[in-house]
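A single protein chain has been removed from this complex, and every other one stays in its place.
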Amino acid sequence: MKVNIVDWHGVATWHWKLASNDGKAGYVDELCGICRVPFDGTCPNCKFPGDDCPLVLGRGCIHNFHVHCILKWLEQEASKGLCPMCRQVFVHDPEDNPHSEEFEYLQQLEDGHRLLREKGETTYEE
Amino acid sequence: MHTFHKRILKEFKRLQKNPLPGITIKPSETDPNDLSVFVFDITLPPDSDGVLHSIYRSDIYQLRIKITDDYPVDSPEVQFLNSHPGSKIPLHPHIYSNGHICLDLLGSGWTPACSMESILLSIQSMLSTNELAERPPDDQAYVRTAPLNPKKTTFDYHDDNV
């Protein structure tokens, strides 16, 4: 007998690659620290997961967020531009993320906080 | 509905299902459809030796947490209540007689990673480590001018060791 596979309509699932300690992907059920929804789900304002509600990986730290969630936090002056989880300065890798309005805005906020910090330090030093 | 309704609901259910020792949520004060105000009874659990060493003994205090529109990127509004009959404000160098609490976590120390649970634990530990049964030094002056909303105040953090 000869078996010839003509067509295979398989099923797969997609998962975000997360920034984690060992750089290995695999924390499937981890939750976004801000909205407490799994990364593979959506932030509270989005309907469709995935491209519509992308993830941002922290570069300075190992924490991930729905980009819409971290934007909300960084918009607050009180955030001081820090990661909500570890309170290190939050930065993402622009190379590693798609070019979109959200990420440009994220970059702006990160830059803004950096400037405030620098200014604050100068003031303090004076 | 609150933008972060799901998160708040999760927190609420968790506190209901796995209550923290010495802390009970009062469901009667909470509208399950609204989830914007939570009231807790706080008491101090006995130490590991089974004895209660605290100056507060087994007194029960009432704490109210109001979820703000921007929660969790914004901290909630937290204070002790004395409006209910028999309820009083714990004597503590960082707790004003109007129920306002001077705690870093409730202001500049807040991040979205914090939660109602972390607030409750912080306040409980703030009580259990305290040995001074007194009000903050500026209590009278503060209470006279204090806004209703504790978040509208900027506290001087008197003594971080207490």
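A and B are the chain letters, set down in written order, and residue numbers restart from 1 in every chain.
By definition in this document, a contact is a pair of C-beta atoms (placed from the backbone, for glycine too) under 8 Å apart; a residue touches a chain by one contact, two chains touch by 3 or more.
To be clear about the criterion, contacts and distances are computed from a predicted model.
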{"item": "Protein name as given in UniProt for the chain not displayed, \"Eukaryotic translation initiation factor 3 subunit L\", \"DNA 5'-3' helicase\", \"Exosome non-catalytic core subunit rrp40\" or \"Anaphase-promoting complex subunit 2\"", "value": "\"Anaphase-promoting complex subunit 2\""}
{"item": "Among the chains presented, those that the missing one touches", "value": "A"}
{"item": "Residue in contact with the excluded chain [from A:His15, A:Arg59, A:Lys80 or A:Arg117]", "value": "A:His15"}
{"item": "Chain A residues touching the omitted chain (full complex)", "value": "1-17, 25, 28, 38, 40-41, 47-51, 54-55, 57, 96-98"}
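As a convention for this text, only the chains that are shown with their structure count from here on.
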{"item": "Chain A contact footprint on chain B (complex, rising order)", "value": "3-7, 10-11, 70, 72-74, 108, 110-113"}
{"item": "Residues of chain A defined as touching chain B within the complex", "value": "33-37, 44-45, 69, 72-73, 75-76, 78-79, 82, 84-85, 87"}
